[in-house]
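And now, chain A:
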Amino acid sequence: MTTGLFVEQSLNGLQLGVMLFLVTAGLTLVFGIMDFINLAHGSLFMFGAFLAATFVKITGIFWLALILAVLATGLIGFVMEFLVLRRFYHRSHLDQVLLTFGFILVFNDITRIIWGSIPLPMPLPEILSMPVQIMPGVMYPSFRIAILVLGLIVALCLFLIIERTRLGMWIRAGASDRQMTSALGVNVGLVFTLVFAAGAALAALAGIMSGPISAVQIGMGEPILILALVVTVIGGIGSVKGALIAAIMIGMVDTFGRVMFPPAISSILIYLLMVLILAFRPRGLFPANV
Partner candidate 1 sequence: MTLNEKIEKEPVLRLAGLTKRFGGIIATDHLDFDVRAGEIHGLIGPNGAGKSTLVAQIQGNLRPDEGSIIFEGRDITVEAPHRRAKLGVARSFQITSVFMGFTMLANVMMAVQAQAGHSMWFWKNTSMDSSLIDPAMELLELVGLTRSAQALAQNVSYGERRQLELAMALAMKPKLLLLDEPMAGMGRQDGGRMISLLETLKGRYSILLVEHDMDAVFTLSDRISVLVAGRCIATGSPEKIKSDAGVRDAYLGHKST
Partner candidate 2 sequence: MKLTTSAAAIALLFAVTGATADTVKIGFISTMSGPLGGTGNEASDGFKLFLDQNDGKMGGAEVEMHWEDDQAKPDVSRQAADKLISEDVDIFTGIIFSNVLLSSIKPILDSGAFYISNNAAPSQIAGKLCDQNFFAVSHQNDQLYEGLGVYMQEMNFDNVYLMAPNYPAGKDMMAGFKRHFQGKIAGEVYTAFGQLDYSAEIAQVRAAAPSTVVFFYPGGMGINFVKQYQQSGLMGEIPVYTGSHGIDQSILPAVGDAAIGVNSGAIWSEFGDNEANRVFVEGFEKAYGRIPSPYAAMAYDTARVIDAALTEVGGSIEDRDAFRTALETMDFSSIRGNFKFNTNHMPIMDYYMTVVEKDAQGRLVNALKSKVASDLEDGYVSECKISG
């Protein structure tokens, strides 16, 4: 492997990792803070992509569509949490799995009713349509660089909000002792609803950013959901830092695994990695103190 190719593949791994982080961030937050397993997270990812594709078609402006789709999916998350999910925080993980499995079926068919079963087009934004030269002989798609930058900005923002703001303190306090937090004057119900809506918005953001590089189709959320769950548990449930590191690890291992091993091995490599890590660290790399 030449240096140029190595750099390019490393970038590919990093970019895939950051993409996975975008999907996982919302999932791990909701999982860690509300102790809620949301299998329908993949559906929100799908909604993000479908809504953005539709808004792009209407407005013709990618970035405007992005903002609209993120807001719309956040609103969907808000309504879901407010109407149904909040009743399930104290229920068993099993009930949550079942409930959100039901949501996957419902959301897939709703998508089919609204958009039909043929995949939707989603062009690149004009400004990011050309690859750029990052070093002699290495061209790299500029949109993927945008994903990389956006993902890292999101990671930084999440870190600052959770660790440095009063909202972050309320979130952490609410996660560890909901009743007490409430008795100190914090509207925990609202905070949780916002966290869920933010998680949904992040899933949508990931879906939108993956739209121009992959198929916008029904069921697109399911394979990505499994990857996100893998990242969540490797990183440690509820840990944003863990999610970032685990996501990049998975991105790297998957990318180099695909190049270096036959497909029979490379397709199970990330699961193998997860099994190994959990065998030695049963609560993931960074067990969150929640």
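By our rule, contacts are C-beta pairs under 8 Å (C-beta built on N, C-alpha and C of every residue); 3 or more make two chains touch, one makes a residue touch a chain; residues count from 1.
If you want to know what made the cut, all candidates are chains of the complex that A comes from, given by their letters.
Since we're looking at a predicted model, the values are computed, not measured.
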Of the numbered candidates 1 or 2, which one touches chain A within this complex? 2
Candidate 2 contact footprint on chain A (complex, rising order): 2, 5, 8-9, 12-13, 15-16, 108-109, 112, 117-124, 129-131, 139, 141, 143-144, 210, 212-220, 223-224, 255-256, 258-259, 262-264, 266-267
